[in-house]
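Missing here: one protein chain of the complex. Every other protein chain is in place.
For reference, chains read A, B and C in written order, and residue numbers begin at 1 within each chain.
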Amino acid sequence: MSRAALVTEAIDMNAIVDEVRGRNGERFGAIATFIGTVRNSDGARAVVGLEYSAYDSMATKEMNDILHEALAIAAGAEIVAVHRTGNLAVGDVCVMIAAAHVHRASAFDACRYVIEEIKKRVPIWKHERFKDGGAEWVNAHSLARATPDHS
Amino acid sequence: MSRAALVTEAIDMNAIVDEVRGRNGERFGAIATFIGTVRNSDGARAVVGLEYSAYDSMATKEMNDILHEALAIAAGAEIVAVHRTGNLAVGDVCVMIAAAHVHRASAFDACRYVIEEIKKRVPIWKHERFKDGGAEWVNAHSLARATPDHS
Amino acid sequence: MDITVHVFASYADAIGSDRATVSVPDGATVGDLRTAIAALSKSLPPRPLIAVNDKYATDDVPVGPKDEVALIPPVAGG
Partner (left out) sequence: MDITVHVFASYADAIGSDRATVSVPDGATVGDLRTAIAALSKSLPPRPLIAVNDKYATDDVPVGPKDEVALIPPVAGG
């Protein structure tokens, strides 16, 4: 069963691959995954950790909408998408998408679509803590500018 | 260190992701993977297992050539590509590519390039065993036809 | 009518709260709400993004006191 969710615990990569493979991993042949991890720098500034927060109900709904769109692109795919929230350390996995399909092109397309759309649309925010003691909302620089009308 | 190899033992997916992430998994941010598994059917025929064989020295060389081409496409990537040979059961992982990069587009491009080229060029062959008792070289149907000049 | 708005992340920092109440005329739309919300703080953009009932909403969408309204800063998931 395809599913999308916010999670607060660490993301178990093997478990998610096994989940999309199905009980015996025998139906699909091709699994594409994307794993996002917390980087140790943002531009020139050293990052020590960050906190992801979300508008939970809407984020879950958007992620599920995205999943359904991906399943329309790659009919018959099995897709799992999870995004972690809360405090994360450098190196932690923050997001993982796994898409299984009979054909590898469809597995890649579905996986790629889901991560691109998550980045565009899902109401999740990232607050980075820097080694220099500072902290900042990522993208907060656009706060003082006109926000483009996404609607 | 990026690397490509033929392996005879089971492929440990978590270990390969950890390998491209680097010691602390902190440099890259984006990891794209492709995992190929043995399907339970080939067209209408039920598959019970298969054997991959390779021209070992040339397969290893071709896989490393492909890796270097991918590293030219996605400069700074860390890529691991492994292909299993020998007898595999339905559901077993036969090939895995993991590509880590600062940017997800490059991680996806590198991963995709490597699997597409492996399928095209690396001298590995697949002998499928069917539930009906038959066995066949995959693609062996082209044996009696003119082989296109790949050179 | 009074509309309670959920406020997140950098926008919550800007207004100093994760919730705000704005007054708009009965029959107001998301467009009216955006103008009223932008007036809460100079740090907010002139046309902040609004979600109504977990969905991004365009200016023509009507809002009422029973709708769940949220102010959505630029997202940064993934």
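Quick note on the criterion: a contact is a pair of C-beta atoms (placed from the backbone, for glycine too) under 8 Å apart; a residue touches a chain by one contact, two chains touch by 3 or more.
Just so it is clear, the structure is predicted and the values come from calculations on it, not from any experiment.
The absent chain, not drawn in this view, touches the displayed chains B throughout the complex.
Panel shows subunit B; residues 36, 52-55, 57-59, 61-62, 83, 94-95, 115, 118-127, 137-140, 142-147, 149-151 of it touch the chain omitted from the view.
The rule is simple: only the chains that are shown with their structure count from here on.
Relative to the centroid of every protein C-alpha atom shown, the closest chain centre, again from C-alpha atoms, is found for A. Subunit B and subunit C have centres, each the mean of its CA atoms, that are 49 Å apart. The residues of subunit A that reach two or more other chains are 36, 115, listed in rising order. Within subunit C, not a single residue touches two or more of the remaining chains.
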